[in-house]
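Every protein chain but one is kept in place in this view of the complex.
Chains: A and B, in written order; residue numbering restarts at 1 for each.
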Amino acid sequence: MANRLKALTPLGHDAPETVTVGPLTITENTSFAMASLASRLGREGDVAKAAAAAGIPLPGPGMSATGATYGAIWLGAEQWMLDAAFATHEDIRAALLPLFGDAASITEQTDAWVRFDLTAPDLPALFERLCNLDTRALPEGGTTRTVIEHLGCYVVKRSATQISVIGPRSSAGSLHHALITGAKSAY
Amino acid sequence: MIINHPLLGPRDSQEFVYLGDAALMNRPDGMAEGALAAFIDFAYLRDNPAGLHRELWYHEQGDRSWLVVTRNTVTHEITTVELARDVARKAGRSK
Partner (left out) sequence: MTQDNRISGGQIDRSRPLRFTFDGIPYTGHAGDTLASALLANGVKLMGRSFKYHRPRGVISAGSEEPNALVELRSGARQEPNTRATVVELFDGLQARSQNAWPSLKFDALAINDRLNTFFTAGFYYKTFMWPAAFWEKVYEPIIRRAAGLGSLSKQDDPDEYDKGFLHCDLLIIGAGPAGLAAALTAGRSGARVIVADEDFRMGGRLNAETFELGGASGADWAARTVAELASMPNVRLLPRTTVIGAFDHGIYGAVERVSDHIAVPAAGKPRQILWRIYTRRAILAAGAIERPIAFENNDRPGIMLAGALRAYANRWGVAVGKRVAVFTNNDDGLRTASDLRAKGISVEVIDSRTGAEVIDSVGRLGVKSITVRDAQGTRTIAVDAVGVSGGWNPNLSISSHHRGRPVWDDAIAAFLPAPDGPAGLTSAGAAAGQMSTHAALTHGAAQAAAALSDLGFTAPAADLPPAEDAPVSIKPLWFVHSGKGRAWIDQQNDVTVKDVKLAHQENFRSVEHLKRYTTLGMATDQGKTGNVIGLAVMAELTGQSIPQTGTTIYRPPYTPVAMGVLAGRSSGKDFRPTRLTPSHKWASEQGAVFVEVGMWLRGQWFPRAGETTWRQSVDREVLQTRKSAGICDVTTLGKIDIQGTDAGAFLDRVYANTFSTLGVGKVRYGLMLREDGMVMDDGTTARMGQNEYVMTTTTANAVPVFRHLEYCRQVLWPDLDVQLISTTEAWAQYSVAGPNARKLLQKLVDQDISDAAFPYMACGEITVCGGLRARLFRISFSGELAYEIAVPTRYGDAMIRELVAAGQEFDAVVYGTEALGVMRVEKGHVAGNELNGQSTALNMGLGKMVSKKKDAIGVVLSQREGLVAEGGYRLVGVKPVDPAKPLTAGSHFVATGKPATAENDGGWLTSVVYSPHLGHSIALGYLKNGDTRRGEKLRAVNLLAGTEVDIEIVSPHFIDPEGERLRG
């Protein structure tokens, strides 16, 4: 979007922040644009077709998936969060609308969230102090919304050594603090 | 407590918000004859069984689905958990 304004990251800085605590790296990731996609009533088939045609994965409950351009997280019944590279899809809703027409409700979500990518050899050691999810048993791609530090967050297990925490943007600082404090305790 | 979510599997009840008796889904027609009396029953009169109780729970910190949970109020045993939307449709609720 052409304009003269300067954007801030969710943590309030010009550029995303990376912090290392022992074996853990926490990276604020602002490289994705996000929008929610909800099927209109009775249009589930059309949404599935349109998504398939566009190469957009629509994973089932408790899962996320990645496609060539778009990734998706299951949010609730017939509802997903789609993401795509911010560099190419800054106005992600505008990009999605023609794909789904009137079969889906699509809402801009990029700025509603902060995404932290956590990398460490033993992430469950941290997550068992953050939330009730059994991150050891969670399969790759397993994704669930749960509570971390009183905040509703999506926990996305991307691999055994990488988990994303997607939480409410206005509490980015509190969430970041909780992750760092938990890490100092766990590692 | 653990609520066995129909879509997400066992989840801690801490993630849920409790509303109450599942009879609350039987909202009367506000435009029908005798609506006032029907609404007073609906809003204020509830059973309070010692035993099986069908009740509404909301997965607020999860997928935001409303569930109908059948729970024994004496033992806390939960026998069935259903999506409230499915239960409502089966009960004839529509638009």
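Just so it is clear, contacts are C-beta pairs under 8 Å (C-beta built on N, C-alpha and C of every residue); 3 or more make two chains touch, one makes a residue touch a chain.
Since this is a predicted model, take the numbers as computed values, not measurements.
Undergrad: By the contact criterion defined above, which parts of chain A meet the unshown chain? Give residue numbers in ascending order.
TA: 1-10, 12, 36, 38-42, 79, 91, 102, 105, 107-113, 128-129, 131-134, 136-137, 149-151, 168-175, 177-178, 181-182, 184-185
Undergrad: Against the chain that's been left off, what residues of chain B make contact? List them.
TA: 1-2, 12, 17, 19, 24-25, 27-31, 35-36, 39-40, 42-43, 56, 58, 60, 64-66, 76-78, 83-85, 88-89, 93-95
Here is the rule we use: only the chains that are shown with their structure count from here on.
Undergrad: Which residues, counting only chain A, touch chain B once they are in their complex?
TA: Interface residues on chain A, with respect to chain B: 61-62, 74-77, 132, 144-147, 152.
Undergrad: Flag every residue of chain B that touches chain A in the complex, lowest number first.
TA: Residue positions touching the partner: 7-9, 12, 14-15, 60-65, 83, 85.
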